[in-house]
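And now, subunit A:
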Amino acid sequence: MRRSVLVTLLLTLCAGTASAENVATPIPIGIGVAQTSNVALLGEEEVVGAKIAEKYFNAHGGINGTPFKLVFQDTGGDEAGAINSFQNLINRDKVVGIVGPTLSQQAFSADPIANRAKVPVIGPSNTAKGVPQIGEYVGRVSAPVAIVAPNAVKQALKEHPGIKKVAVLYAQNDAFNTSESGTFQETVKKMGLQIATLQKFQTTDTDFTSQVTAVLGAHVDLAIVSGLSADGGNLVKQLRQLGYKGPIIGGNGLNTVNIFPVCGQYCDGILIAQAYSPSADPKNAINAAMADDYRAKYKKEPPQFTAQTFTAVQVFVEALKKVEAVTKKKITQQDLGKVREELNKQIRTGSYMTPLGKISLDQEGEIHQENFYVAKIKMDPNGKTGKYVYVK
Partner candidate 1 sequence: MKVLLDAERLCRNFGGLKAVNNVTFQVVEGEIFGLIGPNGAGKTTLFNLMTGLTPVSSGTLSYQGERLTGLPPHRIAEKGIGRTFQNIRLFKGLSALDNIKVAQHVRTSSGLWGGFFCTPSSRAEEKRVDEKAWELLKLIGLADRAGELAENFSYGDQRRLEIGRALALDPRVLLLDEPAAGMNSAEKRALTEFIRAIREQFKLTVLLIEHHVPLVMNLCDRIAVLNFGELIAVGNPAEVQKDPAVIEAYLGAE
Partner candidate 2 sequence: MDDFLQNNGFLIVTLVQQSLLAMSLYYPLMAGQLSLASPGFYALGGYVAAIIGTAEYFAPWRDSLGWVVFPLEWLAAGIISAVLALLVGIPALRLRGIYLALATIAFVEILRVICLNLEITGGAIGIFGVPQLFDSRWNYIWTFGPLLILMLFFSYRLDRSRVGRAFKAIREDELAADAMGINPTRYKVLAFVIGAVLAGVVGAMSAPFLNTWNARQGTFDASIAYLAYVLIGGSRSMWGPLLGGTLLAALPEILRPLKDSRLIINGLVLVFASIYMPQGIAGALGNIRSFTVRKLGFGGGEK
């Protein structure tokens, strides 16, 4: 008796879930980023971007009148957490696509899961080489460093044509900064400049006096810093405090308002190549809308990860509209599996006008971004707040 009940239960369970089913209303889009662990520092910026996008696009009619909702699943800081989060989004929350994960290492682990399940993924912040190549369902809106970084060096040369000797400093224990610094070094050499000193540090470092004295001793005309906000900010601060007066280029890790509290007044003048600028293009309405919303709520300039996550959601929203246009049927009346497949195709067609400017994704899922920006940090007199001023 009891066994038969169990069997029936199991059967209904299987039958209920295994059969083909339609996309739910509102349309679920998954956000799998780090909301806990020490990666949450980055993940929190992404959550904010996603939430602004949800509000913005739903207020603008959602997907041709059908609202969508974001489903958040925490990836934590590790690979297993990322896989669990993705599997929950795919199987339990039945999302049409996923924005995430935060780290490239997590992407290498979790993206293949989505790829096999044929669920499109857009990475908001995976900049490592090889991420779009994980599979045909994997794309990203975060331009790889090799494309973004050189712009800052060009700008520095334009401002200070006399630059000859360069100091390169980078956080050696961080995947992103190691590869970014490689790009910087190549660029410097290509431009005929000399790397007078190459200094390494750790993201956990707090005292940089030995690196700074080495830089001062080498009498360089330019310092290039690849680090994350805490260590990079401290390094810049100590460079200035100890008397370095030349220009400083910061890597993408410094491209966040998080460094303002760290280096304070000493942040002033750092040149940063950006994939995103809140103020570069005043004609970009969607960027202005996003930035305004962010500023109204948080009283500061939106960071790049926020904009990139916003963009990733936007790509899904617009591609979903295209899916409806192509299939001539409401998304919510279509089979989930088919929508995912079609959505993946549509993501890779056409271009999007986003806070990042005009972008498109190629067949591999790699982003092609029209504009890159170079910004200079301008600190307010109080030394606490500041902004990224667009210079190119």
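One rule holds in what follows: a residue touches a chain if its C-beta (ideal position, glycine included) is under 8 Å from a C-beta of that chain, and two chains touch if they have at least 3 such contacts; residues count from 1.
Per the selection procedure, all candidates are chains of the complex that A comes from, given by their letters.
In this text, all values refer to a predicted model and were calculated from it rather than measured experimentally.
A.B. asks: Check each candidate in turn (1 or 2) and state which touches subunit A within the complex.
C.D. replies: 2
A.B. asks: Would you pull the subunit A residues touching candidate 2 in the complex into a rising list?
C.D. replies: 10, 13-14, 17-18, 35-36, 72-74, 76-81, 83-84, 87-88, 91-92, 104-105, 108-109, 112-113, 116, 128, 130, 134, 172-175, 178-179
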